[in-house]
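One chain of protein is taken out of this complex; the other chains stay put.
Coming up: chain A.
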Amino acid sequence: MTLLEVANLSVSFGATPAVRGAELTLMPGERVAVVGESGSGKSTLAHAVMGLLPGSGRVTGGTIRLRGEDVVRAPEKRLRQLRGRAVGLVPQDPMTNLNPVTRVGRQVAETLLAHGLAGRREAPGRAVELLAQAGLPEPGRRARQYPHELSGGQRQRVLIAIGLACRPDLLIADEPTSALDVTVQQQILDHLDGLTRELGTALLLITHDLGLAADRADRVVVMSRGAVVETGPARQVLGSPRHEYTRRLVAAAPSLGATVRERTPGPGAAPGAARPPAAAARPPAAAAGPLLAVEHVTKEYRLRGGARFRAVDDVSFTVGHGRTTAFVGESGSGKTTTARMVLGLLEPTGGTVRLDGAPVSGAATARGPARRAARRAMQPVFQDPYASLDPMFTVERLIAEPLTVFGVGDRDERRARVARLLDQVALPADVARRYPNELSGGQRQRVAIARALALEPRLVVCDEPVSALDVLVQDQILRLLRSLQDELGIGYLFISHDLAVVRALAHDVVVMRAGRVVERGPVDAVLGAPSDPYTRQLLAAVPGAGLTHRP
């Protein structure tokens, strides 16, 4: 008997359709992944199954049957019984989905009490058992702690304990690990896998990550614009996709095993004749050395109580002219701190940062012309294109701002330059008069890139520039960064947690862990034959091994 049967389901928010005629079946114990980009309706589908559509969401057609029972027409009272009891949910964001003022053990116990599965007396004990089952270390002590005392991974384990507390037949996991580091993600998913198998729970995994879907699901459902475009066994759908959208999605997904891009030749060997003025303007004397040299850089923070914390500890690396050095590490590894020191936004505690031989940091250049020159030669692109563009500025003003600050050209020249830059990042000219909130995430990131290029910098520091973007858009932005490098001879310091993205773009890799460099070298050497155990662990944790060996 089928556990879940969704037939011809349509959901609308007001007049806007979010899901159109979706079909989905789930057998007991089966693991199905719903894959799609943001806005594809995958989360809405999951919420509809739980009877938890937010705001103005309404089921406008079709049926959802859970063990033969119609969920769409079920009264709220019955739905409350089903939620938790028959269907468990592991939500996306472990940071906001736990009550910050209640101990985690109590939050698990409340679920049990709400469904009458335990009495007041035994609930706390059961909660500790459940936390232990979810793989939380020292569950007895952790149960008495508050959410802020736990790490992201530990909080996600608490949410898993809550989701599985009532032994539901179906567990819906909505992007359960997208807020977590890869190695933690792997541990959590391994555990979730084992647990659902052991309990015979069916799993509906909502994810944007094709690799994850391939690794963790028996069947994959691909959604696009609210409709299911392809369904089938995971390996078959992602290995040899039939639908055009799935094909594009699979092609765009950066993969560790995918053919490495044709990278620009090494330093100096770049196509010299075709060099635009940007690269030609480079001081000739500097061409010999590296573009950026970071030597023994350290950043210490003083903690309360006088203790010191080394966020970055003796880090050294270089970025060559027209080359890309990728900076890889998990959250808290000191990647972003290092990037800010390179940009001269943070003062290092020790060590030097040199751009073309000229020191960027240090008291001597804390302000004045040297810093100004360094900043002109070096521009950032940030992770979140929604936060990095001032919402009150038009695109034209945004891109022209660095030109205004540096007094480059007059108004008309700046306008012409903005038009050229927009063209370079493949945005239509009429975007110039729009505001950032009228643009999509990918378009915004293109604007941010155009702004970074406005001053014809020699180095662009990209801090996770594609991690907030959907797979297809991510692929487009990576291509853009690549072609801009080939065209303009810019060097990139590319910070990322995603090894597959790094593989696709970088020449050299620096692997960071807890503020220290654990391994560095050419990308093929480091990712192909890692010598450090941590690098190996990182590589092994990347989902999508199933995709790598596709025919």
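The rule is short, and it goes like this: a residue touches a chain if its C-beta (ideal position, glycine included) is under 8 Å from a C-beta of that chain, and two chains touch if they have at least 3 such contacts; residues count from 1.
Following the convention adopted for this analysis, contacts and distances are computed from a predicted model.
**Q** Looking at what's absent rather than what's present, what does UniProt name the missing chain, "Sarcosine oxidase subunit gamma", "Spore germination protein B1", "ABC transporter permease" or "SpoVR family protein"?
**A** The missing chain's protein name, per its UniProt entry, is "ABC transporter permease".
**Q** Would you mind spotting which of A:167, A:247, A:296 or A:433 touches the chain that isn't drawn?
**A** A:433
**Q** Considering the whole complex, which of A:133, A:154 or A:443 touches the chain not shown?
**A** A:443
**Q** Specify the residue from the set A:343, A:450, A:466 or A:523 that touches the hidden chain.
**A** A:343
**Q** With the missing chain put back, one of A:167, A:296 or A:372 would touch it. Which one?
**A** Here the residue in touch with the unshown chain is A:372.
**Q** With the missing chain put back, one of A:27, A:95, A:251 or A:405 would touch it. Which one?
**A** With A:27, A:95, A:251 or A:405 as choices, the missing chain is touched by A:405.
**Q** Name every residue on chain A in touch with the hidden partner chain.
**A** 13, 16, 18, 36-44, 54-55, 57, 225, 343-345, 371-372, 375-376, 378-380, 382-384, 387-392, 401-402, 405-406, 430, 433-435, 437-443, 448, 451, 455, 470
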